[in-house]
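Have a look at the structure below before the remarks.
One protein chain is absent from this view; the other protein chains keep their places.
As written, the chains take the letters A, B and C, and residue 1 is the first residue of each chain.
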Amino acid sequence: MPYKFHPGKTYRMPTHFGPSLGPRQGQDGKKFACKTTPKTTTMSVSFLTNREQLEEILPDGFEVGPEPMVTVATSYITEIEWLAGRGYNTLGVRFPAIFNGRKDRAFGDFLSVLWENLADPIITGRDELGFSKIYCELPEPRVYQSETHCVANWLGFKFMDLKLKNLKQIPPEDFPLPASGQTEGKLTGILHYKYIPKTGEWGNADAAYAVLTPFETPNQVVKEMWHGEGTVKFHKAKWEDMPTQFTIVNTLAELEIKEYCGANIVKTAGGKDLSDQRILL
Amino acid sequence: MPYKFHPGKTYRMPTHFGPSLGPRQGQDGKKFACKTTPKTTTMSVSFLTNREQLEEILPDGFEVGPEPMVTVATSYITEIEWLAGRGYNTLGVRFPAIFNGRKDRAFGDFLSVLWENLADPIITGRDELGFSKIYCELPEPRVYQSETHCVANWLGFKFMDLKLKNLKQIPPEDFPLPASGQTEGKLTGILHYKYIPKTGEWGNADAAYAVLTPFETPNQVVKEMWHGEGTVKFHKAKWEDMPTQFTIVNTLAELEIKEYCGANIVKTAGGKDLSDQRILL
Amino acid sequence: MPYKFHPGKTYRMPTHFGPSLGPRQGQDGKKFACKTTPKTTTMSVSFLTNREQLEEILPDGFEVGPEPMVTVATSYITEIEWLAGRGYNTLGVRFPAIFNGRKDRAFGDFLSVLWENLADPIITGRDELGFSKIYCELPEPRVYQSETHCVANWLGFKFMDLKLKNLKQIPPEDFPLPASGQTEGKLTGILHYKYIPKTGEWGNADAAYAVLTPFETPNQVVKEMWHGEGTVKFHKAKWEDMPTQFTIVNTLAELEIKEYCGANIVKTAGGKDLSDQRILL
Partner (left out) sequence: MPYKFHPGKTYRMPTHFGPSLGPRQGQDGKKFACKTTPKTTTMSVSFLTNREQLEEILPDGFEVGPEPMVTVATSYITEIEWLAGRGYNTLGVRFPAIFNGRKDRAFGDFLSVLWENLADPIITGRDELGFSKIYCELPEPRVYQSETHCVANWLGFKFMDLKLKNLKQIPPEDFPLPASGQTEGKLTGILHYKYIPKTGEWGNADAAYAVLTPFETPNQVVKEMWHGEGTVKFHKAKWEDMPTQFTIVNTLAELEIKEYCGANIVKTAGGKDLSDQRILL
């Protein structure tokens, strides 16, 4: 007797060994509360660029938000419940955007690409959430003489340097309000575009829709925060350097940096399982 | 102006940086002929198990083929064109199966899971082809005193040992015919089940269909071949050892090994880009 | 003209490219102050064992100290100046010992072996300091449901699990005095035995002498500290599992654990360059 899918359970390939294990479904369907974990340290640098350059990397239905400001952020995450306490690292590139759908209108940050250094969250994130996750190596940040230096490599080719310095610690009373506090009933959050090609019909899609990660993350608490200066540089790659990703890196390398807008280090505890991820119509 | 999808081009997440790069679409849409590359060395061990145990890992529409014989195979692949000459390794578990669709009937090997040690081919294989690819570490085989020993680990947890010995080289005139020569007009090949969950509707799917990799691979030439004895062992894992994969490994560990059916090492050159992958209806 | 050694400079193989670079000699001979860095998090578990078993791993001139208590400690080190802000991890096994030399008498902890996950500090530590450093993989600790779990692998073979739980934070006023405060003029510190074999005369030595790392580390400040319970397990290895280290791991696995004596997590900042490392006569 072939197996049956358990109703209400989430599956991923391979579906043959029971409901899939991941951030939103653990052993025997267990949920993960994300109350005081994961612990995340995020380094980010922002800069102003040309609105036109950002428009060209937005799919149909999206427009650039109030300011063409790109934020490049690396996160170093530990104590992840669904990985039994292990961690992984990420590198994301986002900018303010607005989604105008047939039905939904949403505001937030468009996450154009998110590199991660572990395949398992890449797979769950792509399939279940529609995050544009791909792989790279993200070694721990170097800190030397008060400069923090984050790098990203793909099979030994270094394609990004992110540097932060002159960091001043922010007192807790000056921490910015979480994004969730500013929504006033509108749909706000991280915007993505999920796309899965249809096998054999190479120009068609199994799925092609906008998705939203709502900003609200009540369990997430900022523990420490620093503000300072920073720079970011994507290094142009040839096809043979990064045969699966050079177009991505080169597009980012071509974004004009009109003005840097500061850098942040933020340490947080807690999070959510992202089961509130939703399709935008 | 938001970007438009180029008609006829294949896309994957992130779709925002142009048509995706991969095995079937290189720089500027270039195709890869796979004429004399990649070079592949495959170690495989087969064993008879219970038909009932295999049925339980087959989705609707599939039945176990003539013999409940499982083949566990590791492949060490080099000189891959679409990776600009780099390589990667795989570990697959397959067994004979028949697909009875509404319209199609296909015979071949059902590939229940395929581990790979590089995220990029995992992503292209899942999204475009519907292969059940997941990640593990696959170090190069050890060869000591005529025994070949392949292992697979996930973040340091060893979950499989595959050992081959008493290997005799097969003369070229005794090489088996390629599978493609035995098809007689029937649909034959590697059978898979593609499944992508629908974001936010956690029990539903964006895609859920059987797919076929036709056996025909005219450019693939067997260069050398050995036959001998072998054993394979999957090691039971606890949730904390492999929180995303322990159900897969434990199901494989529970397969009864009624009788080993020999082991092979096969070296091949050439391949195909798998653009003939198709949906089974 | 062959090169000349610069007087007073430290050299390591290869000596041909100028004075060697390392913790005690940077670019152009620069010294590293280690004032507020590195940042170190150390997890340790202690247990009582048989005095006789420890005596058997002590070289001539050493005896076991007041209590046969073994401490197994993993350290996760970041912001290392001499590595331009990078980090690495260590796993050490030490116990109290006394050195009675021809001339010197020293008290402290005998460091029987120190695994590190980066070759560069292994090389400097062996050659310059006489630390018994060897290589293994030391992934970041896992923290799940208040249990901290550290593992050590060698090319995928997991040979150690160290677990800590029920950890209570110690208030700063209860931090133990640094070891340096307890010396009263005696030689105290970490005890090692440096040994370099003589090339071609395989039973003879180029160097064979006891060395001392004095406890004094004025720049090192304890930032946070927790005390609780813990366990440690070395896993017996076969020659083929760890062909260069199985005798080490198996000796440690055979140490009887008569009673656990607690576990600690200690976070420190600052250190020293160990240029005070000295030979014991």
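Points to keep in mind about this one:
Operating definition for what follows: a residue touches a chain if its C-beta (ideal position, glycine included) is under 8 Å from a C-beta of that chain, and two chains touch if they have at least 3 such contacts.
On a predicted model such as this, the values are computed, not experimentally measured, just so you know.
Taking every chain of the complex into account, the absent chain touches A, B, C.
Considering the full assembly, A:V151 is the residue among A:M13, A:V70, A:A119 or A:V151 that touches the omitted chain.
Panel shows chain B; residues 37, 78-79, 81, 83-87, 139-145, 147, 149 of it touch the chain omitted from the view. Annotation for chain C: contacts to the undisplayed chain at residues 1-5, 7-18, 21-22, 24-27, 55-63, 82-86, 112-113, 118-120, 122-124, 126-135, 155, 193-203, 205-207, 209, 211, 239-241, 243-248, 251, 275, 277-279. Take chain A: the residues that touch the chain left off the picture are 137, 139, 142, 144, 149, 151, 153, 155-158, 240.
One rule holds in what follows: only the chains that are shown with their structure count from here on.
Centroids built from CA atoms put chain C at 44 Å from chain B. Averaged C-alpha coordinates put the centre of chain A at 39 Å from the centre of chain C.
Residue positions of chain B with contacts to 2 or more other chains are 155, 240.
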